[in-house]
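Every protein chain of the complex appears in place save one, which is left out.
Chain naming follows the written order as A and B, and within any one chain the residues start at number 1.
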Amino acid sequence: MIRARDLERRYGRRRVFTGVDVVVPRGGFGVVTGPNGSGKTTLLRLFAGLAQPTRGALMVDTDRSRIGYVAHEPLVYRELTAVENLDLFGRLYHVPERRERIGMLLERFSLWEARNERVSTYSRGMTQRLALCRALLHDPDLLVLDEPYSALDENGASLLDRELESLAGDRTFVIATHDPGRLDRLATTTVVLA
Amino acid sequence: MTYLADVAALTRKDLRVELRGRDTLPAMLLFVLSALVVFHFALPEGSGDTAAYGLLWVAIVFTALLGLARAWVPEQEHGVLDGLVLAPCDRSAIWLAKALATLAFLVAAQAVALPAFVLFFEPLDATALAGVLLADIGICAVGSLMSAMAAASRAREVLLPLLVLPLAIPLVIGGVGASVSDEGGRFLLFLALYDGVFAVLSWASFEYVVTE
Partner (left out) sequence: MGAALLLALVIAPEDADQGISQRIFYIHVPIALTAYFCFGLGALKALLLLWRGEERYDLESYVAIHQGTIFGALTLITGAIWARASWGVWWTWSSNQLVLFLVLFLFYCAYFMLRYSLEEGPRRARSSAVYALFGLALIPVSFLAIRLADDFIHPTVFTREGPQMSGTMFATFCVSWGAVTLLAYVLYRVELAGKRLDADLRELREALR
């Protein structure tokens, strides 16, 4: 699914990382770890297709419509409600049976009661859960998650654990975290950035 | 066509966000009315009718700049722009939706400002109004792109006017000409040309501004 060889990403003279080799097979579970500032976010952005490497070869075996991405930021509109946000992305991704799918996801992530409230009223955990809904909405083959546990409390974290278990198998995951212990049993590939 | 459906969904979103937030449109309205009043006092006695038209266009450009400065703010919050860029839709659709929404706000502000102008200063004929509409299209097209460029920088409030004003000069020439000259038609044709050239250029190059 993902094949990267000698990847480098520079911003002008600032080198974020260099010489990265990664292979994540289809259905695999990739974990990216490293201290803060080591370039985990940048590497994940490359995988998601938001940026190009400045050197090296990157091959991601799927197109934009089948990639789900969760960033540090939730990537949702503050002034819209959960339903409106998911409806917009549902339309953009041409999700079939949009309304039903939105309802199901909001239920699974305990956001059903707050579905018609604006995101600006949500707690950080709720916003992060909505971001996960957004990423899963279009049933992606590849999920790129950038430190998804960081904004979640215990409940949210167990929800996410449960989701990851149920989704694993035919989907490919790449997760960045600085708590690799949590994902040890699921991980098939590990990348450590210095 | 999915492209138009995408644009429609995105434009609807832009309008809805503004309706909820309610900060850009009232600001533009208040600004343009205040500007017109300032102009009354700024025009010395016996300046002639045509000077007022010139000032109208100054007001239009700066009102547009106000709207454009806030155009991409909803996408900056929570990093939504990345979410839109990731989506399978054509990136130019994002620009088109934003330009249409900004155009809607500008026209809405002018729906109040133009009657006020006629009340305070001089009458406006059909040619002048056509000129206003064509110039609106031009400035929203170019401005939406420039605003996206400036949004990535640390000096965005200062940068946007610097980027847009030189590009707005031909629009002002066209607009004032349409309002004042006897051969208004020529100026309208010119404005249409400007719109054609720069709208296509903006449409085609937006992709490169939001991706890396």
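The definition used in the following text is that contacts are C-beta pairs under 8 Å (C-beta built on N, C-alpha and C of every residue); 3 or more make two chains touch, one makes a residue touch a chain.
Everything numeric here is computed off the predicted structure, so don't read it as measured data.
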{"item": "Selected residue (touches chain absent from view) among B:53, B:121 or B:187", "value": "B:187"}
{"item": "Chain A residues that touch the omitted chain in the full complex", "value": "10-15, 51-52, 54"}
{"item": "Residues from chain B at the interface with the omitted partner, ascending", "value": "142, 145, 149-150, 152-156, 158-159, 162-163, 165-167, 169-170, 173-174, 177, 186-187, 190, 193-194, 197-198, 201, 205, 208-209, 211-212"}
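Definition applied: only the chains that are shown with their structure count from here on.
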{"item": "Rounded Å distance, chain A centre to chain B centre (Cα mean)", "value": "36"}
{"item": "Chain A - residues contacting chain B, complex", "value": "48-52, 63-65, 67, 69, 71-80, 84, 88-89, 91-94, 118-119, 127, 134"}
{"item": "Residues on chain B engaged by chain A in the complex (per definition of touch)", "value": "2, 5-6, 9-10, 13, 16-17, 20-21, 74, 77-80, 82-89, 211-212"}
